[in-house]
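Shown here: the complex without one of its protein chains, the others still in place.
Think of it as A and B in the order they're written, each chain with its own count starting at 1.
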Amino acid sequence: MRAYMIRRLLLIVPTMFVVTLIVFFSVRFIPGSTIDLMVAEMAGTSGEEVDRDALERALGLDVPVHVQYARWLGVWPQRDGSFHGLVQGHLGTSLWRNRAVLSEILPRLPVSFELGILGLLIGLVVAIPIGVYSAIRQDTAADYVGRSIAIFFISMPTFWIGTMVVIYPSIWWGWSPSMELIPFGEDPVGNLAQFGLPAFILGMYTSGSMMRMTRTMMLEVLRQDYVRTAWSKGLTERTVILRHAVKNALIPVITLLGIMVPILVGGTVILEQIFCLPGMGRLLIECLTRRDYPILCGLNIIIAVFVLLINLAVDLTYAHLDPRVQYK
Amino acid sequence: MKGKIADMAATPGKKDREDREEKRRSLVMDALIRLVREKPLGVIGAVIVLGMLFVGIFANFLAPTGYNEMSLASRLRPPSGENLLGADHLGRDILSRIIYGARISMYVSLGSSGLGIVIATIIGIISGYLGGKADTVIQRFVDGWMCIPALFLILTIMAVVGPGLVQVIVVLGALYGVASSRVIRSAVIAIKENQYVHASKAIGARTRTILVRHILPNVMGPVIILFTVNMGAAIIAEASISFLGFGIPPPTPSWGGMLSDSGRRYMLQAPWMALWPGIALAVVVYGINMLGDALRDILDPRLRGRLGRYGRGKVAAASLSGRPGRRFKRGKAAEQA
Partner (left out) sequence: MGEPETGAGKAMGPVLEVKDLKTFFFTEEGLVKAVDGLSYTIREGESVGLVGESACGKSVSALSIMRLIPYPPGLIVGGEILFEGKDLLKISEEEMRHIRGNRIAMVFQEPTTSLNPVLTVSRQLSESLALHRGLNREEARNEAVKSLDLVGIPDAHARVNYYPHQFSGGMQQRIMIAMALSCNPKVLIADEPTTSVDVTVQAQLLEIIDDLRSRFGTAVIIITHNLGVVARYVDRVHVMYAGRLVESAPTGVLFSRPRHPYTRGLLRSVPRLDVPRDRELTAIDGLPPNLARLPIGCAFEPRCHFAVDRCREAPPVLEEVGQDHRSACFRNHELE
C-alpha cells in the first residue's frame, strides 16, 4: 500500500510538468496581442505616444518565449537575478491590474468550490439510486425511463436552462437572482438559496453521465460469479443487490469523481456568468477578454492542481476500499 | 469410417463456418440491423440526427429567407405567418437562422468529431501498440491534458486564435482527440494481448498487416461510439463558447450564439429569440445521445449478448402453450420454439 502511494505521488510530477507546458504555450501562441490591446487602450485614454518597447520590458515580454516559460516556472532567474516563479509559489502578476495573480484568484475560489461541491452532491444523490435501479431492472420500462432521463439531463445545454431559469421567472414573477454574493458566514440560508438553483442545474447535468456509469458498473457486477453464488445461497434480492453488488459497483464509480471534476468546472464557468456569482469561471471570462495571460495561466494551473489532487484522493480511496489492493 | 468422417466434416461444420463468416462480414451492417430491431429509442435518435444533417445540407432550399436578411419592419416580431418562429432584433427570420444554424452544428459536430477520431486513433494506436517509452511519454502528456478542464482550455485557446468556424472545429477536434485516445489505447492493448496477434507475429506478419487486419477492425466499435458521443459534446461545447462570445462570431447563425447577448438582452420583449435555438439544441443533442447510447449497447463487447438476470428463476411450464416472450419472436427461435 505504501509503495503504491509513493508511486502515485511521484506520478504527479511529470504530469504537472506537462500541464505547465500546455497551459503556458497554449496561451502564448500569438505573442504581442496583449501589447497591441494595451497600447490601443493607453493611447486612447492618455492620447500620448506609448513606448511599446518599454511596455514590453516592463511586462517581461521582451525575452524569447522559452525564457519567459522558464522564468514563469521559477527555474530561470528574473531580470533582477531572483527566482520568482511557480516552483516558489508565485503565479505571476496580472498584466492589467498589477496585483499578484494569486490574490486575484483566491477570493474567488470558495465560490466556485461551493458551487462545484453542491452540484456534485446533488448529482450523486440523483444519479446513483436511479443508476442502480436501472441496472437491476434492465430492459424493463423502468430502465428505459431511467436511461431517457439520464440522456435528457446530459443533453440540456446548461446555459440555456440557466438562461431560461433566470429570465422567465423575472418575466412572470419579477424575481431575479441577487447580484451580490451572499457569503455563507453571514447568512447561510440566503447563501444556500443563492447557490441552490445553479447547483441544481449543474447537478442535473452531471447526474446524467454518472447515472449511466453507475448503471454500466452495476450491470457488469450483476453478471459476476459471486453474485450468482449469493443467489444460490437463497439471499433476498435486497441483500444480493445492496450487500454484494452495490459495494463492488460503486468502487469504480468513485473514479468517476476524478473525471467529473473538469466537467464540473466547465459548468461553473457558464453558471457563474448567468447567475452573477463571482467565482473563478467569471474571472476566466473577464481575463480572456483582456488577454491577461498571467491570470489565465494561473487559473488553469490552479484548476489542474486541484484536479490532480482530487484524482490522487480518488485513487487512494479506491485502494483503501478495495481489499484486493490493500492487502497485496 | 473415413468416408463418414469426411462426410460429417463436409456438412454441418462447414456450413457453420460459412454462416459465421457471413455474419462477421460487416460490423456496420450488423450494428444497423440490430439497431433497428432492438433499440427503438436509438432509431429515434438516428432519425433526429439524419434530420439535422438533411436540414443542414439543404438549408438553402428549406429556409424561407437568408440568415442575414435584416428588415427594420420585422424587428422583434413575434411568431406569425411571415416569421413562423418570430424575428430577432435585426428583423431576421428566426426560422431561417435556426435552419442555417443546423448547418453550422452539422459542420462543427462532424468536423470536430471526425478530426478527433483521427487524432485519437493515431495516438491510441501508437501509444497502445508500441508501448514502452513512447507509451509512457504520450500518456503523461495525455494525463496533463486531461487535468485541464476542457472549457477552460477551449476558451483560452479561442481567445488566442480568435473566433471562427474553422478554429472552433480544429480546437474541439484536438481536444476530443486527446481525450478519446485513452479509450482507443485500452482497446488496442486489449487486442494486442490476444493470442491471434501473437500468432500473427510468430509467422512473421509485418506490423502494418497486423495493424490493419487485426487491430483496426476491433477498434471500430469504440471508434463508432466515440464518434457519436463526441458529436453531441461538440455541439454543446460550440454552443457554450459561442454563448460566451468566443466561438463563431455573428452574423453566422450558431444556435449558441443566438442565445447569447442579443438573445438575453431582448429576452423580455422577445423571448422566442432564445427559446427556439435552445429547443433545437436540446433536441439534436438528445437525438445524438440516444443514438450513441443505443450504439454503445450494441457494440460494447462487455455488454454484448444478454446474460440475463439470475434470481428471476422463471419457469415457462405454466405458459408453455403461450409465447415465452415477445423478444424471442425473431428469427429461427420463433420457428423452432
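What we mean here is this: a contact is a pair of C-beta atoms (placed from the backbone, for glycine too) under 8 Å apart; a residue touches a chain by one contact, two chains touch by 3 or more.
Owing to the predicted nature of the structure, the values given are computational and were not obtained by experimental measurement.
Only one of the listed residues, A:His66, A:Arg79, A:Arg99 or A:Arg243, touches the absent chain: A:Arg243. Here the missing chain is touched by one residue of A:Gly81, A:Gly174 or A:Gly234, and it is A:Gly234. Chain A residues in contact with the hidden partner, per the touch definition given at the top, are 224-226, 228-236, 239, 243-244, 247-248, 251, 321-324, 327.
Going forward, only the chains that are shown with their structure count from here on.
Taking each chain's centre as the average of its CA atoms, chain A and chain B sit 24 Å apart.
Residue ranges of chain A in contact with chain B, taken from their complex: 14-19, 21-23, 26-30, 33, 136, 138-139, 144, 147-148, 151-152, 154-160, 163-164, 167-168, 170-171, 212, 216, 219-220, 222-223, 227-228, 231, 237, 240, 261-263, 265-266, 269-270, 273, 284-285, 288-289, 291, 296, 299-300, 303-304, 307-308, 311. The touching residues of chain B, when paired with chain A in their complex, are 41, 140-141, 143-153, 155-157, 159-161, 232, 236, 239-240, 243-244, 246, 256, 259, 263-264, 267-268, 271, 274-275, 277-278, 281-282, 285-286, 289-290, 293, 302-303, 306-307, 309-311.
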